[in-house]
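Chains shown are a subset, placed as in the full complex.
By letter and in written order, the chains are A, B and C; residue numbering begins at 1 in each of them.
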Amino acid sequence: MPLVHAVNVTKSFHHNEVLKGIDLDVERGQVVCLLGPSGSGKTTFLRCINQLESIDGGRIWVDDKLMGYDERNGKLYRLKNKEIAAQRREIGMVFQRFNLFPHMTALENIIEAPLQVRREAKKAARERAMKLLDRVGLADRCDAYPAQLSGGQQQRVAIARALAMQPKLMLFDEPTSALDPELVGEVLAVMRELALEGMTMIVVTHEMSFAREVADTVVFMDAGVVVESGPPKDVIGNPQHPRTQAFLARLRSEHEHL
Amino acid sequence: MTSDAQSRPQDAVAGRPGRIDAVPVRHPGRWVAIGVIAVLVGMLVHLLVTNKAFDWSFVFQAMNQQPVISGFLKGTLLVTALSMVVGVGGGVLLAVMRLSDNPILSGVSWVFTWFFRSIPRYILLFSMGTLGILFPQGLSFGVPFDWKLMEWFGLSGDLRFLNLDANQVFTGLVAGVIGLGLSEAAYMAEIARAGMLSVDKGQAEAAQALGMSSGKVMRRVVLPQAMRVIVPPTGNETIAMLKDTSLLVAVPVIGELFYQLQSIGTTYYKTFPIAVAATLYYLAATSVLMIGQYFLERHFGRGFGTKAPRGPRAARPAGAGGA
Amino acid sequence: AAGCGSNSLENGGSSSPSSGPSSAPSSGPASADAELAAALPAKIKAAGKIVVGTDATYRPNEFLQGGKTVVGMDVDLFNAVAQKFGVTVEWQPATFNTIITGVQGGKYDVGVSSFTINAERKKQVNMVSYFSAGTLWATAKGNPKGVKADQACGKTVSVQTGTTQQLDDLPIRQKKCKDAGQPPIKELPRDKQDQATADLVSGKSDAMLADSPVVLDAIKQTNGQLEQLGEIYDAAPYGYVIPKADTQFAQAVTKALQELNADGTYKSILQKWNNDSGAITDYAVNP
């Protein structure tokens, strides 16, 4: 059974139905890239997976656990905040705008959750954090505050922070779209390596080269439904659906002269 | 501007222009303002030095009285500190309640704020004093924490200053601290709420996504950042509280700076020097508080680029995290 | 221009003697005296009025009526004095502890606010004696707690903060209680005299001590809820506060008081306020 198993997920804001029945399975070790125009519901879907938004219908299982609810005797019981927090620990999330804690150094950002949530020993947490920082190439910047780091560096720290909780699943929401074109590469490199090491990942991205190279499956969403999905060479290389074709054409047009 | 157009080509021909060493703009208006201020300051100093109404030797004598010093330390500083502890704690609690989804909690918080912001502190303290006399037990049951604090204080009072009898301290000061603290909590609630709202939502979400409980999110991520916005108005509040301790007389508590000074003033019929003495004490306390505020602001401003960054490269505006 | 709101309260109040507008001389046989007028300081002469600072929260000597008019025994009496000088009085309500400073600084020409004459005050300003007040005790009607002024140990006693009763009188009694091994007097000090009286009326305290005119008036005002306890003691003169520079004017004020006493105005004013027990005849500067 897949690590992520989402069935018929629906979600509305007020009367605006943003997700209209999304199905998605992600096997352990797989990388899924989510594409789609702005407003298609990609971010909302990621947030539903780790319960930053509660869903209106359908079910999401991660690692065989029903997210956000307990099902007993055919009835759903909303989990307590504490239990939801526990479920979230298994899932790392990286945001478009990094969302590092600005009042903590890079190192403090990384050890915060292990210390506060998993109650690890300070020394052990620091050692592991330094290893993670080293892995994302920032061991020398451990004492820098986020404001003293470039965007690419901040995003790499954010990835390390998520990894520090040793999650089973990583969610990335446009992790490079707030970065200078030059700094995109360093973040994608870290993500590529993570994929190679077998981390299960769902990545919302506009970086086609990354999707082509790293993704096992590419999912194209539009207006709250999955329009097309499959291996990257099909969905990106030879899209079937006219909406996918139009979207990719629009993206391409700006870069063809390079 | 036509002269520029003419000078340019010649200049360009005459080799590459070097350092700019320009005559700065004159601001005559600004200098006039500075002059006016200087004259006013001069007048003030002249007044201070020459006007006999100040009676400086009496001022310093009055300031050096033992009851005055002890009133300043215990009545003014300690009550300010305790009231602000109650006020800040209560204010944060009220702000959290106000922002909660539960309409009852949020409504209660609103009503509390509305009521305690409206009631003058003098009247509140007067009522607290009356309540204290009516139900001395009731009060002590209601706020065990404060009693603990006061017990500790009572001990230190016995050890250091012997001029207030314990009975008076326990009834009066507790009522005073509770009254001032409740009133302050209502003001602090608004300040804390504004501070919490100023923290980017992405911060709380990032913390939640790491599996932190809502309490942890508040304590470790939201509040420390909210402090940047909370500290400056709290400085204002603390300074105001410092002076509002003089309202303790309504409780009544008389072991407080202003009352003690006034009673000297009444004895020697020197009102103005007494006012000067009080002002000097408050100036001193305010100065210390402002220094404290400076360091607090610096502490909570860390990582926000309010000072020159220590790293080799400043943040890009587009890349600054959720700040 | 009537505006909204009423101008009087239904309950109580009927017994408060009314007086004319504060700045107008009260009616009576008093009339201006050219010799006295000559002694007026130049500033008063030029203005044609005496600016008086008073704490109008001390019933019955000086208090506010109708929200802006200062009335009371001190007011009537000093208005009569001013009339002798042929000038009017402008009564400026102030807080008690700012009045002497205000007189010294020229803010007020005179301070009239039940100032008890004592050595410290005499050092600062000229004091002209015009009345004798002492300390008096009061309790609830029938003295249910059985308080006696000399045996108040263990009882709750109302007193206004900063008064001579609180600062001088009670400490001596406290010491006596302590020496006798009895429980101390429970002092209930209040910022304002009316609060202290209210505490006694409402039963929060067992007794009250204050200046005699105040206590006599409170007994009268509360329509029999309070009663006098013992007699007036520690009598001391009240004095008008006049700047040290205006000694000549102060002397003239004593003369005016003597004239008022002679023509009966003095007595009738004191009687009007139920205070003729405090009348004096030896008006003097810095007695």
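Criterion: contacts are C-beta pairs under 8 Å (C-beta built on N, C-alpha and C of every residue); 3 or more make two chains touch, one makes a residue touch a chain.
Everything numeric here is computed off the predicted structure, so don't read it as measured data.
**Student:** As a check: each chain kind appears once in place, so what is the overall formula of the complex using those labels?
**Tutor:** A x2, B x2, C x1
Following the convention adopted for this analysis, only the chains that are shown with their structure count from here on.
**Student:** Could you draw the chains as nodes, link the ones that touch, and say if you get a line, ring, star, complete or other?
**Tutor:** Graph shape here is a line: each chain touches the next, no loop.
**Student:** Please indicate the chain closest to the centre of the assembly, with centres calculated from CA atoms only.
**Tutor:** B
**Student:** Once you find the CA centre of subunit B and the CA centre of subunit C, what distance in Å lies between them?
**Tutor:** 41
**Student:** Counting only Cα atoms for the centres, state how far subunit A is from subunit B in Å.
**Tutor:** Centre-to-centre distance between subunit A and subunit B: 43 Å.
**Student:** Please compute the C-alpha centroid of subunit A, do the same for subunit C, then give the distance between them in whole Å.
**Tutor:** Chain centroid spacing, subunit A to subunit C, equals 82 Å.
**Student:** Give the residues of subunit B touching no fewer than two other chains, as numbers and ranges.
**Tutor:** Counting only residues that touch two or more other chains, subunit B contributes none.
**Student:** Taking each residue of subunit A in turn, which ones touch at least two of the other chains?
**Tutor:** Within subunit A, no residue contacts more than one other chain.
**Student:** Residues of subunit B touching subunit C in their complex?
**Tutor:** Within the complex, subunit B contacts subunit C at residues 53, 126, 130, 133, 249-250, 252, 254, 259, 262-263, 265-272.
**Student:** Please name which positions on subunit A make contact with subunit B in the complex.
**Tutor:** Residues 50, 52, 81-82, 85-86, 88-89, 91-93, 95, 97-105, 112-113, 116-117, 141, 144-152, 154, 161-162, 165, 178-180.
**Student:** Taking the complex as given, what residues does subunit B use to touch subunit A?
**Tutor:** Of all residues in subunit B, those touching subunit A are 200, 202-203, 205-214, 216, 220-221, 224-225, 300, 302-305, 309-311, 313-316, 318-323.
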